[in-house]
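Missing here is one protein chain; the remaining ones are kept as they sit in the complex.
Up next, chain A:
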Amino acid sequence: MKTKIALTTALVLTVLGGCSNENENEITLDVWAIGWEAEQLVNEGYILAFEEENPGVKVNLQAIPWDNIYDNLLTAVASGSGPDVVQVGSSYMADFSSTGSFLPLDDYVDEYPNLDPSHFFDGAVDSAVYNGELMAVPWYVETRVLFYRTDLLAEVGYPDGPDTWEELYDAAKALYNRGDGLYGMTLPENDDTIPYIFAWQNGVEFETEDKGVDFSDPAFIESVEYYTRFFKEDLAPLGLGLDPMQSFVDGIQPMFFEPPFRYQQLIDNYPDFDEWDTKMMPGKENNDSVIGGSNMAVFEWTEHPDEAVSFLSYLTDRQTQIDYFKDVKVLPPRIDAWEDPALQEDERLYRYYEQLQHSRAQPQVLNWNRINDEWKRSEQRITRAWLFS
């Protein structure tokens, strides 16, 4: 039986020619992926398809909840053992890349052209590169765009939504003045990303050469003043616990900046509600938004680097990316995947394509979690100044 498998494997390998590994025994590739999206890799048959393309390789995929992945990665890095392939949220990339636990992929690009960074949005590649080395490949991406109520914004003179900072503020102010219990927009106070999106839009570059942060830029201060003004003037209500989507539909908060899952939620939960549209982020110096999502990386201690990389190559293949979008509705980081009609069907979704071209990875700075929390803390002191008076 065993010889039979070995023979067929050898045969297929010779026929395919592309695979370099000549292992006679079956290889098991351990993969840690995150959450519901990962489960769909199994449920929708992607793992099977990969195994068929690569006889002799079995993929053992574990879907790990988002809440646990950081601890799992930590344990893996601390013990120097773990799976071969791992999904890494783009916000952890800098910290984990700095530990040297990921296999640099630059040498594999020639053999597996799917990994070539030029296929992906620049912002998606930013988080995958550490110190000039390619540490991971983008698997899916998300970014934020402006969602606005077309009917209500038309009433205050912005039928196509606000384009600039001044227009956004002006529209929010006008919407707020509609009456009691009505507000300009939803701005999450504790948001991890929106404060630095505003900083970028004001032309701030706070990443320094030695992976630190520079907050001394006057443009940065201006962006903080702009952001906190929405809270100070109550245009975005603080601490009311309103559900953003419900109050968007009810018209209480007719604008918000949201990732693609919100698009899907609105479509699924409110099929008859059509008074809304999406739009690029209103900007100042630029319209940048933040790119998030997940990368796939290979741990440097893997015994099967070739199979691991070919799995990455399979996931980032153009057709896989298009199919995966159709099944799971997460956005592909591959630029050429967006040429597919499935992604262009709805204009409101296609806006993400536009925004993704103007998106950047979160600052690739060491200890970013810490810096970001401290930043949020300072901002709370501004927005909740009434607590101190």
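In this text, a residue touches a chain if its C-beta (ideal position, glycine included) is under 8 Å from a C-beta of that chain, and two chains touch if they have at least 3 such contacts; residues count from 1.
Keep this in mind: contacts and distances are computed from a predicted model.
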item: Per UniProt record, name of the chain withheld from view ["Cytochrome P450", "Putative Zn-dependent peptidase", "Sugar ABC transporter permease" or "Inhibitor of KinA"]; value: "Sugar ABC transporter permease"
item: Residue of A:40, A:54, A:101 or A:320 touching the missing chain in the full complex; value: A:101
item: Residue of A:80, A:113 or A:188 touching the missing chain in the full complex; value: A:80
item: Residue among A:133, A:205, A:303 or A:373 touching the omitted chain; value: A:373
item: Residues of chain A (touch criterion as defined above) contacting the omitted chain; value: 70-71, 74, 77-78, 80, 95-96, 98-101, 190, 238-243, 367, 369-370, 373, 377, 380-381, 384, 387
